[in-house]
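Before any comments, here is the structure.
Removed: one protein chain of the complex. Kept in place: all other protein chains.
Here the chain labels run A, B and C in written order, and each chain numbers its own residues starting at 1.
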Amino acid sequence: MSKVKDEKLAVKGEQELEWARINMPVLAQIRDEFVKNKPLRNIRIATCLHLEKKTGILLETLAAGGASVASCSCNPLTTDDKVAAALAKKMEVFAWAGQNDKEYYENINHVLDTKPHIIIDDGCDLIFALHKDRTELLENIKGGCEETTTGVTRLKAMERDKALKFPVIAVNNAYSKFLFDNRFGTAESTINAIMVATNKLLAGKTAVVVGYGWCGRGIADRLKGLGANVIVVEIAGTLGTDQSGFHRALEALYSGYRVMSITEAAKYGDIFITATGNKHIINSSHFPLLKNKAILSNAGHFNVEIDIPALKEMSKNAREIKDNVTEYELKDGKKIYVLSDGRLVNLARPSGQGHPIEIMDGSFGIQALSVKYVAENKLQPNVHDVPRDIDERIAELALLAQGVRLEKPTPEQVKYSQSWEEGT
Amino acid sequence: MSKVKDEKLAVKGEQELEWARINMPVLAQIRDEFVKNKPLRNIRIATCLHLEKKTGILLETLAAGGASVASCSCNPLTTDDKVAAALAKKMEVFAWAGQNDKEYYENINHVLDTKPHIIIDDGCDLIFALHKDRTELLENIKGGCEETTTGVTRLKAMERDKALKFPVIAVNNAYSKFLFDNRFGTAESTINAIMVATNKLLAGKTAVVVGYGWCGRGIADRLKGLGANVIVVEIAGTLGTDQSGFHRALEALYSGYRVMSITEAAKYGDIFITATGNKHIINSSHFPLLKNKAILSNAGHFNVEIDIPALKEMSKNAREIKDNVTEYELKDGKKIYVLSDGRLVNLARPSGQGHPIEIMDGSFGIQALSVKYVAENKLQPNVHDVPRDIDERIAELALLAQGVRLEKPTPEQVKYSQSWEEGT
Amino acid sequence: MSKVKDEKLAVKGEQELEWARINMPVLAQIRDEFVKNKPLRNIRIATCLHLEKKTGILLETLAAGGASVASCSCNPLTTDDKVAAALAKKMEVFAWAGQNDKEYYENINHVLDTKPHIIIDDGCDLIFALHKDRTELLENIKGGCEETTTGVTRLKAMERDKALKFPVIAVNNAYSKFLFDNRFGTAESTINAIMVATNKLLAGKTAVVVGYGWCGRGIADRLKGLGANVIVVEIAGTLGTDQSGFHRALEALYSGYRVMSITEAAKYGDIFITATGNKHIINSSHFPLLKNKAILSNAGHFNVEIDIPALKEMSKNAREIKDNVTEYELKDGKKIYVLSDGRLVNLARPSGQGHPIEIMDGSFGIQALSVKYVAENKLQPNVHDVPRDIDERIAELALLAQGVRLEKPTPEQVKYSQSWEEGT
Partner (left out) sequence: MSKVKDEKLAVKGEQELEWARINMPVLAQIRDEFVKNKPLRNIRIATCLHLEKKTGILLETLAAGGASVASCSCNPLTTDDKVAAALAKKMEVFAWAGQNDKEYYENINHVLDTKPHIIIDDGCDLIFALHKDRTELLENIKGGCEETTTGVTRLKAMERDKALKFPVIAVNNAYSKFLFDNRFGTAESTINAIMVATNKLLAGKTAVVVGYGWCGRGIADRLKGLGANVIVVEIAGTLGTDQSGFHRALEALYSGYRVMSITEAAKYGDIFITATGNKHIINSSHFPLLKNKAILSNAGHFNVEIDIPALKEMSKNAREIKDNVTEYELKDGKKIYVLSDGRLVNLARPSGQGHPIEIMDGSFGIQALSVKYVAENKLQPNVHDVPRDIDERIAELALLAQGVRLEKPTPEQVKYSQSWEEGT
């Protein structure tokens, strides 16, 4: 009963899945345990994730644990149709690249129709649909897991407003997730997607990274590593509960970047990458300041960071000049290029193929063990941290997969770390 | 009634102070306010800090706020005798480079004899002395501030054991402190001191950084930036309340470093830098594994990270071969070089001159405003965070001093950051 | 009379050409001059180049100068069939991706059948065919241009053996070519192609770069910039007229890389990239030493650097596991992955899309002006350097395109640089 673009793509999709499977040793180990112990027997899981090869291996792993799984995509552009076709042979899948808004929400409802016990979400659209339109399903829900910074921010707001009806594990907040997925995964995949979409040289370009959270830090660092001249944009003050923009700005400065406001940076950038989790960061007040042929792209979860409706309005002409590249011609003749309609550039097909496999091996390892944790425990309807032991175990497995074996501290060292009487 | 090495050094010391003063714009701004409002009128302050030119400007600033100040050094080797001589003309100073253990504790007691109301400590030796030997002074104490990771760890242990008798601001834990001082300050000053002490090339060397906290991260990054091939050592597990060694190890790995245990790294390193805050990290089990001519140094607060007594025991010969470099000849003829007796290499004279001025401008800005906060508020006898507004303000002042002006988020953006209903 | 894969791809191909045209300001300026002055009127040009969008703009430029142009590809795998289809509407094209050896040489002969006056070659296959099989055409040839290090090395050997029958400009040896194309272009495009082919994380990987010429230097630097741990392999001694392997090895060491022989590095690498211009660098003596799942790729001109016939021989199984990735299973069960059959990984389709556009804008700017120079001058049948003024002009145009304007030295400075009497 799946709905995918083209079932005949399944052969190519299975190749992709195989390549991912070969390169995901953390999930392989968890899958072995799941096969043996079936911790998810009789559990129905609904997932709303970027549906591509690495996600496929997570879904396989959950199924190997005994679960029945139904999946839609958390983004209209990011489904790998080959992989979706291959997965549709094994489980329920409702996803294709290029869904319109109506189809997007229909697919969310299709997976909810399976009456899930556990939810895996990426950006909170599934969880939000449950709370708004499908409240009849809430009583079945044991809990959920959320993958992104953006989603966790929404959940924290729901928790604060006492609106959250079931427990959710903030997978994003595990060290093994945000330190690696947000920082290293987003960086490589974003840069790769920009290279594929544009075939332009990054060396020598003035690249403006807007937002210096973990995603922005990673992107800035890798752009610098490729020879770009990076400008970091931060804000005066704080949004959310995190560090101040002042601290981030100072960190960026001491890391060798120029730091300025978006209004100032608008004049200098050859290429812009937004990673703020906020809205209309580059907007109608900035478009007139941009250089001719400036390139705009977004690495944040939602496609609101660049105000594309405003850009359209200000343009006399817009056309898709090639895959993933839209040209906007402003009234003065200046041209602005937007990648992947301002959606997640690292995931939007065909240029984007999502995070590197090893990164998702870690992130999805946490997902798999967190789902098991939700299945086995009765939790309050709050936002929960990933249990420390799960978080540590994933890091340890990832290290072992790379051949890194560490030593424990000595008893003397443990004791020293707890005492306060030993001084100069 | 001060005690310093040589009062005639005061002229040179005043030059050093002037250079620091020129380069500390954050403290300059605070000093202007202090001069006007005298927030520390009638307050006696005892400080136990590395006594060199930047510290001098903090002490001046406190005095400008109306305080009377008495100072000793928090480390037997790190006093700049020129600066101490210059300061002794303005306030009570009990410090010189090369104190023995007895003198060190005598000087601590000299500053306590001034019956202070507020304490500024670096490593907790002053606070510990108050709690152990000078309990009669506790009733006068309004509170204190602690500068280092090591000190805060000790204080947290005291708090946990309900042993702490007055409130202490954990200056170290302010973002504006640990992100900048520990990471960027320690890195540059450590590398500079090693260069001065050894005149050896860092490019091409295998450098082993032991401990990947903020100090270790900074040191590793700068060594890499200078062309060293860096190995990071971490542990399997966690000491204290911080991140797991597994997470740090994985972060180091993804940052391009080789990662291994100290036992394995011992065989490869040309130069070792410890920054763990723990004890006997390089010890008698590792010395036999080292390469001939390996260099050992420490950037952690106390001189316990390298087990020098054990090294002495295992050596047939030890001599100071030049300033800050001691040669140990093991029984098999292999030679090991230890910098600055395993004390804080970035501060030990004459090679070390401490953190760069701008870094201490920030850290001491927090100190100055935290002292004012302690003076003006009645706090519980716990370990307190630096108030958020102080922490932000220092970062903002440091940015302004570099010409960086940021913009506030728009009202729309503030609203977006608090809502949870806006999705794909 | 062109032969391409599918003429219907021309629409997509024209989009690609347009994007390249927008981003090649150096060629745009030259094209403007060519349109005006028609320096190539009545000249027939045969080209043997990687046939993709940037090359298309060079060919357009030559045609704009009055030339008639016929093109084949210098590599069986690297033609962009979309671009070839679009170009075939404007000029003679004999190229598609996936030619077999017979077709490859047939296409070379097709372009030679146009009786060219000037040759543009990449790897010397066209020039060599002229000297070996099509000697009847030599009398028409005014001269040629060669793009690569590999080709120039072959030409120098021909010149030394007095076998070269017409003048060839060693475009590769222009500063504006080898410093930028080999170093910066190869690096970005190679890394991008590996990311696309594998979707694997580069951060944390042990990457072995074999050969530390300009290509290898660039690749190593960018891999490091992306968080890989890089090992550089060099040889004891010198091949060709260039620097010694000892000097390159020492440079690599001081740049922070581990340096070793291929035999030693074979044991450590997760991914290998050859860039030596030589043969069987990774061969049957190394395959047994590799780690399971090691990835082998080549960035050198010819597909001889990895001894793939030997690898096949040693394997019990070989299969294309996904686009551009072939899996070899050795007899002991170990798996080795080879990218793009050991051909130029940055150009082999579909993962590779060749150098970034700006890089080829520079390289092809030199080609265009060198062709003009050959057309306008009578040269001896030797290997010639690109005239200094062409070389400088391209660099200047590339800088201007990025908004960089430099100042001339003062007369006093010019004088100082020529005098020897001014001392301490």
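A few points about this structure:
Please note the rule applied: a residue touches a chain if its C-beta (ideal position, glycine included) is under 8 Å from a C-beta of that chain, and two chains touch if they have at least 3 such contacts.
Note that the structure is a prediction, hence the values are computed from the model and not measured.
Checked against the hidden chain, the listed residues C:37, C:135 or C:243 yield one contact partner: C:243.
Considering the whole complex, the residue from B:28, B:137, B:163 or B:226 that touches the absent chain is B:226.
Annotation for subunit A: contacts to the undisplayed chain at residues 201, 203-204, 224, 227-229, 253-258. The missing chain lies against subunit B, touching residues 15-16, 18-20, 22-23, 53, 184-185, 188, 192, 195-196, 198-204, 222, 224-227, 293, 321-322, 325, 353-354, 356-359, 402. Subunit C residues in contact with the hidden partner, per the touch definition given at the top, are 74-76, 104, 123-125, 128, 153-155, 157-158, 161, 163, 175-176, 179-180, 183-184, 234-240, 243-247, 249-251, 253-254, 259-263, 277-281, 302-304, 388, 391-392, 395-396, 398-399, 402, 404-410, 412-414, 416-424.
As a convention for this text, only the chains that are shown with their structure count from here on.
In this assembly, the C-alpha centroid of subunit B lies 52 Å from the C-alpha centroid of subunit C. If each chain is reduced to the centroid of its CA atoms, subunit A and subunit C end up 36 Å from each other. Within subunit B, the positions touching two or more other chains are listed as 253-254.
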